[in-house]
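Have a look at this one.
Removed: one protein chain of the complex. Kept in place: all other protein chains.
Chain IDs A and B follow the sequence of writing; residue 1 opens each chain.
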Amino acid sequence: MTALSLTVPRVSARLRGWRVRPGLVLGVAFLVLLVIAAIAPALLTSHDPLEISTDGAFLPPGGDHLLGTDQSGRDILARMVHGARSSLVMGLGATAIGVTVGAAVGLLAGLANRFVEGALMRLVDVTLSVPDLLMALVVIALLGTGTVNALFAVAFASIPYYARMLRAQTHVVRRATYVEAATALGLPRWTVIRRHVLPNAFKPLIVLATIGIGNAIGAGASLSFLGLGTKPPAPEWGNMLSLGIQYISNDWTMVAIPGLAITLTVLSVTVVGRDLKRRSEGRAV
Amino acid sequence: MSIRKSTSLLAGVAALGLLAACNSGGTGPATADARPAGTALNVGGKPVAGGTLNLSMSADPLCLDPHAISSDVEQIFGRILTDNLVYLDKDGNPAPWLAERWEVSADQKTYTFHLRKGVTFSDGAVFDAQAVVTNFEHMLDPATRSPLAGPYIAPYQDSRILDPQTLEVHLKQPYTPFLDVLAQGWLGLLSPKAIKESTPAQLCEKPVGSGPFVLTGYTKNQGATFTKRKGYDWAPPLLGATGEAHLDGINVSWVGQDAVRFNSLASGQYQATGYVPAQNAAAVKTDPKLVYSNVNRIGLPYTIEFNTTRAPFDDLKVRQAFVAAVNRDAIVKTVGFGERQLATSFVDRVTKYYDPTVKLPGFDVQRANDLLDQAGWTARDADGYRTKDGKPLLVQWPVGQTATVSPIFDLIQAQVKAVGIKVNVELIPPAQLTTRRYAGDYDLSAGVWHTNTPDVLYIKYATFSIPRKEQLGQNTSHLSDPQLDAWLDQARQTSDKKVLADLYSKVQQRLAELTPGFPVYDNSVLWAFSAKLHNVVVDTSHGTPYFGHAWLEK
Partner (left out) sequence: MRHLKRIAIRLAAGIGVLWGAATLSFLALHATAGDAALATVAGDGANPTQAVLDRVRADYGLDLPLHRQYLNYLGKLLTGDLGESYQQRIAVTKAIGGQLGETVQLAVSAAVVAVVLAVGVAVLTAGRRRWIRSATSGAELVLTSFPTFVLGLVLLIVFSFQAGWFPVSGNGGVEALVLPTLTLALPIAATLSQVLRTELEEVLEQPFILTARSRGMREAAVRLGHALRHALIQIVTMSGFVIGGLLGGAVITETLFVRRGVGQLMLTATTTKDVPLVLGVVLLAATVYVVVNLLVDIVYGLVDPRVVTA
């Protein structure tokens, strides 16, 4: 949830430039819609996402069911709206865990002596060398399927990337003139780290994490797509998509709708993340 | 039948309901006295020789030794690669194949087979009494790791070769299903030379049979190629035709995704598919370029079973309540797309000695609520689920983790929620599922068990079949009833049809009372092939396609 509170105010502060970047505005608007869906799904749909109707399977879009119904007669719009929460929780939660643990490891490596750094980075190498999906599979085999466990799996796989990034950043900052000056001035080591190294090392991390949220949502949906994520009958987009494939000849909207939602979500997060990145690098918008 | 098989089944491996349709038209529901088995489909025209059949199947068994696998692929492959001692006739009775005739001793323990002359395996080995003995021993050797063939002939003791064409087989105890199981694809006969000269693992890669086709190539997870066996002339006499196959060969590919398998069939990339997903049946039926078949199979219908040894389903009333809370018609309609038929007993309606008078209780929410009240589950928790002594009425249903979970679990979960039962569907990897199954750690399990005899009821419900330390077993409901055991044992000891009909009828009636589970829909196998492929025969044991006499229009 921290990442969310970090992004949203920044975004709103930037709405001044919306005339210039309609893509950004659309992205933000879509994300706002998602947040509403996640917090108060009842505002967007009156149907129960779990309510089954064996007489009302595969209804086409329109009428009482705006997006139609699935193979068990459940309202697809309701499932999409209620599924938003699990996507957002996946994106934010996995990124938060990945960033926190990754940052701690990276910072430690960047600030520690050569031996500790070497050991930590070899450990990071080991985890990087095992394919992400295999890691996820093993984590899920250990913990069982479910939204939270898939979240851990995605988070776990992202740790080494953040760790590497923060370590490199720490090195850069440590060598920067202002930090060397501060050290030369005789400020205590920890004070230098707290005042100069941390803030400057974290800035790009936040930007990277914003984009990482999009990746985490995509990765979470991929796991569900392979049957390793959220348990049925809970609504989840990746899950809905893989079920939809089975019935693609009967009703293609069952694939198109969740596919579009996942892509738009990742796209929106990326657009916002890119914008943050550009601004943090001081480049023209 | 394992829980795992059930998931593949629901992924579209089988469906049921219609008789073999001779073309896209389809026909009415199957009845017990109108079996499609043995029927040739898409007949007519003058056979032409040549052509290769491209066949898609759902999953690679990873081993092609019929004795070493339980994959349902073998139901089709068995008829391509191997021959059996016997073949079932249209009524499900054993008829001659490589055994021309046989005698059974009065104590039902000695079988004397008179074997066909002039049969050879494709590596040149001769089919004789010794070959049969070598096969039996191979099936029973633990090194083979036989999951079906060996267990099906478990009562085998030893054999005496009277002469090359006469074999006397001794059983440890009477076991009348012996002849039936000998007709199954998994018990197809392999070359004794190949068995002797290969390790079991090598035999997996390159089994050698005497069937109408010879395995010429096998790439794991990709496919297998078969070419016509020159000089083949020993097909089951019942099938009428003799001689070599018309087709030059069969190329098999594994296509795991249902949607992809259907689309590649419709696009003509394959001329036949072993398994059509039920949801695509309608499209297949209306496609004039395709011939569709939906054949019921002998054995246990798709059945949901209770673990009767632990709470809450150790209480008959709770089991009955659960059954009453489930609307089976609605489920069959939703998952079957009109291709599945409501099950009416603990055996599929095409099984010998199926009893049509069995009454399975129907959908009755009021009755379900009353029964649960009587069983003491009267209190309710905040979510509306029933509780007793502070414990919620929660049942665990471990299910194989797959991307394509059947809607059946969601449907049942939602239906029984209405009477206050909470079903927790747990998706777990196959390795864990198998382990929990044998540990008895579940409340519900689901699946089919296809065999070709009513002895399936012994496999599923005899006390002997309960998994325990010394042995694995398929009695997943852990039902143990002395009366049932007595009838099932007697049925294994008699070949008197009248007695058998009476015994199996009593067993089915008793099962309906004991409610170890509830059959949902009859297990049928759904397949399709190009209209250019002619004379495909429905196998009498498995309901699957037999390509031995098929021919491909140019």
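Methods note: a residue touches a chain if its C-beta (ideal position, glycine included) is under 8 Å from a C-beta of that chain, and two chains touch if they have at least 3 such contacts.
Values in this document were obtained by computation on a predicted structure and should not be read as measured data.
Participant: Among A:193, A:221 or A:276, which residue is in touch with the absent chain?
Facilitator: Within the whole complex, the residue contacting the unshown chain is A:221.
Participant: Thinking of the whole complex, not just what is shown, which of B:53, B:208, B:255 or B:375 touches the missing chain?
Facilitator: Candidates B:53, B:208, B:255 or B:375; residue touching the omitted chain: B:255.
Participant: Considering the whole complex, which of B:49, B:162, B:201 or B:499 touches the chain not shown?
Facilitator: If we include the chain that is not displayed, B:201 is the one touching it.
Participant: If you put the missing chain back, which residues of chain A would it touch?
Facilitator: 23, 114, 117-118, 121-123, 125-134, 137-138, 141-142, 214, 218-219, 221-222, 225-226, 238, 241, 245, 248, 252, 255, 259, 262-263, 266-267, 270-271, 274
Participant: Can you list, in ascending order, the chain B residues touching the missing chain?
Facilitator: Touch set of chain B with respect to the missing chain: 1-2, 4-5, 8, 62-63, 70-72, 142-148, 150-151, 154, 200-201, 204-205, 219-222, 253-257, 260-261, 263-264, 267, 269, 401, 428-432, 434-435, 438, 449-450, 459, 470-474.
The working rule: only the chains that are shown with their structure count from here on.
Participant: How many angstrom lie between the centres of chain A and chain B, each centre taken as the mean Cα position?
Facilitator: Inter-chain centre distance comes to 45 Å.
Participant: Residues of chain B touching chain A in their complex?
Facilitator: 11-12, 257-259, 262-263, 277, 279-280, 283, 327, 330-331, 333-334, 401-405, 407, 409-411, 413-415, 425-429, 431-432
Participant: If we count contacts the way the header does, which residues on chain A are in touch with chain B in the complex?
Facilitator: Touch list, chain A to chain B: 50-52, 54-55, 57, 71-73, 141, 144-145, 225-228, 231-233, 242-243, 245-250.
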